[in-house]
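Complex shown without one protein chain; remaining protein chains in place.
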Amino acid sequence: MTTRRFNSGEADLDLLYKELAERELQPLWELKGLLTKEPVVAAVPFQWRGTELRGLGERAGELVPVDRGGDRRVLACCNPGLDGAPYAVSTLWAAVQYLRGHEMAPAHRHTPAALRFITEGEGVFTVVDGDPLPMAKGDLVLTPSWTFHEHHNPGDKPMMWMDVLDLPVVAALDAVFFEEGPTEEADTSTAPASASERWFGGGPGLVPAGVGVSQRHSPLLAYRWADTDRALAAQLDVSGADSARLRYSDPVRGGDVMPTMRCEIERVKAGASTRPFRQTGGRVACVLHGTGRAQVGDRAYDIAPGDIIAIPSWSKWQLAADSELDVFSVSDAPVLDALGLFRTSEE
Amino acid sequence: MTTRRFNSGEADLDLLYKELAERELQPLWELKGLLTKEPVVAAVPFQWRGTELRGLGERAGELVPVDRGGDRRVLACCNPGLDGAPYAVSTLWAAVQYLRGHEMAPAHRHTPAALRFITEGEGVFTVVDGDPLPMAKGDLVLTPSWTFHEHHNPGDKPMMWMDVLDLPVVAALDAVFFEEGPTEEADTSTAPASASERWFGGGPGLVPAGVGVSQRHSPLLAYRWADTDRALAAQLDVSGADSARLRYSDPVRGGDVMPTMRCEIERVKAGASTRPFRQTGGRVACVLHGTGRAQVGDRAYDIAPGDIIAIPSWSKWQLAADSELDVFSVSDAPVLDALGLFRTSEE
Amino acid sequence: MTTRRFNSGEADLDLLYKELAERELQPLWELKGLLTKEPVVAAVPFQWRGTELRGLGERAGELVPVDRGGDRRVLACCNPGLDGAPYAVSTLWAAVQYLRGHEMAPAHRHTPAALRFITEGEGVFTVVDGDPLPMAKGDLVLTPSWTFHEHHNPGDKPMMWMDVLDLPVVAALDAVFFEEGPTEEADTSTAPASASERWFGGGPGLVPAGVGVSQRHSPLLAYRWADTDRALAAQLDVSGADSARLRYSDPVRGGDVMPTMRCEIERVKAGASTRPFRQTGGRVACVLHGTGRAQVGDRAYDIAPGDIIAIPSWSKWQLAADSELDVFSVSDAPVLDALGLFRTSEE
Partner (left out) sequence: MTTRRFNSGEADLDLLYKELAERELQPLWELKGLLTKEPVVAAVPFQWRGTELRGLGERAGELVPVDRGGDRRVLACCNPGLDGAPYAVSTLWAAVQYLRGHEMAPAHRHTPAALRFITEGEGVFTVVDGDPLPMAKGDLVLTPSWTFHEHHNPGDKPMMWMDVLDLPVVAALDAVFFEEGPTEEADTSTAPASASERWFGGGPGLVPAGVGVSQRHSPLLAYRWADTDRALAAQLDVSGADSARLRYSDPVRGGDVMPTMRCEIERVKAGASTRPFRQTGGRVACVLHGTGRAQVGDRAYDIAPGDIIAIPSWSKWQLAADSELDVFSVSDAPVLDALGLFRTSEE
């Protein structure tokens, strides 16, 4: 029996409490902290430094074969507030993955959706349902829910990138399914551009005619840095503002790239700051370019490329740039939004 | 530091593991059970018996004033698999609430949405944003997210009902907000029918003209047993089947009554059984009429009116009726569905 | 050659005009009235009197067999502004249909959607895709696009009702398809209530569980007067206003009953008036109960049961009741709304 037995010091009541516990019931009036004025968030602001992640990734590369367990060489960010759970914030898994030259991580699929954001290097291919997606610095690559995916590195150089998954949400909903790929061997196909991009990435607002939409995620699986860079520059140019922010979207249906994760990227000019704001739901950010400071709740961090930062729900979030910053981030906003729970506040 | 430090017995690796733990990182290859072939569900099948709930409710009514804590006299169903958390399944709070004659539970609101299903008695009014909703056996009454609600019992007789909330989901998303009502005193207004019903409950397919939809929940806040009973009978009549199943829906926008909970009711003729099936996400059922057996996963329960049953995610769920059964249930299906995670399977 | 040849009196220009006409081109600068400050509407306000429609229907019943042409004994309302087109307003066909005792109008289907509103009598069954729908005073019966439908009158008494179709819209879009039923003989099945109603008409907000939505129209095909009457009374009661207005909706998906026609009913208390308003798109109204006046644009009509009234686009529309009025109406509002062209204005 796991249900807690309360004690009041009153004999009649304690007898009731005993029987309640025996029947797996608890008295609401003894429970505290269930309904709080504002979210009481266990996850805390946190920073994982890019330089350290890189060093630890390299050492793991030397010491641990890619197939030692789980077929991935991944270091998971564990928010210190989450009691040991391997999650960066309560709703998002974030990690770095390290793949040496000529290594491969074979195919599998799972209901948790994943994405990869690359902060340095190039040369790895992520194959999604048979389509090889080249990965390079600044790119976003999607491996949506229940798509087979694998990674292989045909070149000599190692490569590292950030993985983000909605695993905590899918696990909290008891909806994790997993399946090994048709073979344990990785597909080693490569191509200069993915089929996904050739079908769906032709240009802004240009999609194949006569294509119906049945899947629940973007059919465009890679968003290239050259496009993103140009779009950020164009927005700065047209707005005249000190910072620009883009959302990665599904080019066929509009909306977010996947039903559980919103991807955004922000550029802040040297010397400028974003306006502090907060929103319900968690966020994980990753610095691509530049240095400056990130304010998360009441914590401030000096930031540099490769850093991963945890922004818990309803925490203040603000960026200040020393040199021009490009910061990618993932949030669970589509989940909150779908359930009528999305709130934002400017501080 | 909460992040676990793994040990491999290899010196180099253990040094890496030490540094990973110091930096709040974990090696994926040492983590087990993250991605499972099928959902590994902590919650277990469970039954809370109506007769016991009633007796314990009465004793709580005698011993505990309604305002002792949380302003509600509520006994929360605690699934034995959930390590003491006061949740019936991992995503749903279920409880019985007991209100004696001339008692009141004053107004508050919270982002977790609630609903009330009444298995016996009558006479209490739930006031939702100023609209008094009479409650009686077989009725479903909604108190959607962020609506002020209170209960008062103007008569002499006590009354008990089942509460279900999406609290575990909202808490997992760190999105709980709570606010006391404008006064600690309950509104004691009564009316033979709520304004909500007079506006939105006129008949099937009849809604006020010129009404826009901004809220995220059904504007119809009470679903009356007389209608439900007639609709179940009509479906049995037209289908010629042994059982009928209804979904409670938003009469203006269609779809579920709230973005986080699906409400259904099932009638099974005496001697008949439903087809076993399972779905991702949790369910809480409550017996209104009849006796028989409920199969939940590999457990079977003799059921009777007032029983509350926990059906964990992906567990087989089947009803067999000795006398004609009416079983109400709530699931988190709209959440799973919105996130692309809803799966069903006939066994 | 049908393209008009303009003349300017200038030789060079007239030569150009000649060549334009020869090549099926017209000079925009000579065209007038294409883009007007407000809609210039050809259809005019008009009233067809119920007493006259009844008399003419009876005479047609005596003189014309139901199968003389088109298998329907129908008198079509022809708006005098529409240059002889058999349409009540530019976007809606309205008509009365008369069926004598023991007559039948055999099955066919067509892409134009139809509905029937009954202002007197009872006894006819409209069979929609095999489901017999009894018809009686005050009922609305749908025969959506591309559903087989037929009418039969098993009793001795004749019956008459109003038909409304979106035929002008479907014809303007060159999308009329038509198919005879599997037999020229009418289906003579009857039942006290349609299967459609037993599945989908159980009560407000109660729909069959597990039912997907593929069709583009309400699965509830009959809306009964008893429900409508009660809903109107409830709305008057709750609002405290002098008039009430309901929209008939799809109980499963919300929204209008069909993608091309919005059905509404209005009750105005004796001595009261509605607020004048206008909207883009046409409307056809039919008086069910009561007497009073209808203001349509700058025309006013004394109205009585059975009257059909044409309200052209952007015309003022107002009802004033001598005795309590119940007025049903159909508009093309869903079309305008879907295309971003719906505007309303209170006068």
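Note that the chains take the letters A, B and C in the order they are written out, and that residue 1 is the start of every chain.
In this text, a residue touches a chain if its C-beta (ideal position, glycine included) is under 8 Å from a C-beta of that chain, and two chains touch if they have at least 3 such contacts.
Because the structure is a prediction, the values reported are computed rather than measured.
> Over the full complex, note down every shown chain the hidden chain is touching.
Computed over the complete complex, the missing chain touches A, C.
> Taking the entire complex into account, which one of A:A42, A:A231, A:A272 or A:A320 touches the absent chain?
From the options A:A42, A:A231, A:A272 or A:A320, the contact with the absent chain belongs to A:A231.
> Looking at C:F46, C:F148 or C:W317, which makes contact with the chain not pictured?
C:F46
> What does the interface between chain C and the hidden chain look like in terms of residue numbers?
1-4, 10, 12-13, 16, 19-20, 23-32, 34-43, 46, 48, 52-53, 56, 59-60, 63-64, 68-70, 72-84, 86, 90-91, 95, 108, 110-112, 145, 167-179, 216-217, 259-260, 280-282, 312-314, 332, 335-336, 338-341, 343
> Over the whole complex, note the residues of chain A touching the chain we left out.
Residues of chain A in touch with the missing chain: 193, 195, 197-211, 213, 218, 220, 223-224, 227-228, 230-232, 234-235, 237-239, 245-255, 257, 264, 266.
As a convention for this text, only the chains that are shown with their structure count from here on.
> Looking at which chains touch, is this a line, ring, star, complete or other?
Here the contact pattern is a line, an open path with two ends.
> Where the centres are mean C-alpha positions, what is the separation of chain A from chain B, in Å?
30
> Per the centroid of Cα atoms for each chain, what is the distance between chain A and chain C, given in Å?
53
> Going by the touch rule set out above, which residues of chain B reach two or more other chains?
none
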